[in-house]
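Could you have a look at this structure, given as structure tokens, before my questions?
Removed from the display is one protein chain of the complex; every other protein chain stays in position.
After this line comes chain A, so read on.
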């Protein structure tokens, strides 16, 4: 057996703990309730609720914890913050964004402070920012299983306080501070903790060890799928095929098979090794309210969770495709716009998501997909947002990376002009919208549906032209057509070599591909 992997860290609280890893989870999504309160009243009520929640936490016997909660309550009651958020609301900003923007400004100020004591307070402000956003969204901070090792970039003090540590467990933070509030709490409760481990990947529930005495994290077992040797298990015919989504047509051409994902929990039951990763993550199904859209941490947690699952395989996150027939709870005033047009019209939404994706971009396997692109300039404009947010993160010293940025090909004009989209790093065909816009049909037009077979030839002709215009850049298909085994031959013939399909369709599409030649003809003997 290979020696356990030891990661150097900084000790923040002594002791040794072993347990299943808990990778910091996103908050449970919930629709925000309709509200006809004024923004000021809505924020005021949310702050009051947050204070009540904190007071309930403070009822515990923990003196250090009391101090921290008293501090957080005092910040929630700070007249300066209320004024700044109020001014943003008066200027027309949505409540959630007004609050998040105000607190983000203060968090940045603290992070840039020369004094570590002040820098260490940033996570308290992040904590109350998220607490109020949770109230605005109607969700609450999730607890994690007793006895587990909390793994995350940082930890909110209230999460520590709400957790039952009597069953043991520990904390390993990628970043964090040994003089921060959580470290202080951990020492007072004798919870082993290390900080500054740096980014590391581990699967949820895998046993890891936190050694707060010598400042190391031990990943005890080398994961099987971390090694490329997958030839050793030939007799597992009932198990899903762990081919990493890389298969071959009957005449030996490589085809990739990825999955489409809506909510992050969907991947839990799917072994990553049966896929080439996530070809399409529809972020609008995980970010379901304007408050979520303002919540950078929550989004970051969702993307991180998918990247952890994929374990090095590609994860393609499509930025919020909202507007039109996909409304976002709480969003008003721009409903006629959709996709990238809406993102550019409401850059405050795009910027939060860009920051979360940039932070997740420290994983080189992340890719970002822009929805409903019509013109090359839209990609340039969005790229500019990524560049600006990236330099801001650099200034703050937050680790990040600019992921490859590709586009959905679902507007017929874009498909026709694909060679002009020089700034797109890759292309993904969305055949549902492409068909709809190509045939002047409304999606809700039920009368048109029975005749959809008739649309196929024109869509295929457009696709095969577009594949040629893609100029060798990566091309994939993620629409419903990709999940339909009766279309696989046509799509192969059109030149498609990467299919992203609903997870349930993996076996059907896999067997369709291996029974066909690369030109879509049936293999001999079939």
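The working rule: contacts are C-beta pairs under 8 Å (C-beta built on N, C-alpha and C of every residue); 3 or more make two chains touch, one makes a residue touch a chain; residues count from 1.
Keep in mind that, in the parts below, contacts and distances are computed from a predicted model.
Choosing from "Membrane protein", "Phosphocarrier protein HPr", "Deoxyribose-phosphate aldolase" or "Peptide ABC transporter permease", the protein name stored in UniProt for the chain missing from the display reads "Phosphocarrier protein HPr".
Shown as candidates are A:17, A:50 or A:81; the residue that touches the absent chain is A:81. When the missing chain is restored to the complex, the residue among A:8, A:48, A:117 or A:468 that touches it is A:117.
Within the entire complex, the positions of chain A that touch the omitted partner chain are 63, 67-68, 70-71, 74-75, 77-81, 106, 109, 113, 115, 117-118, 121.
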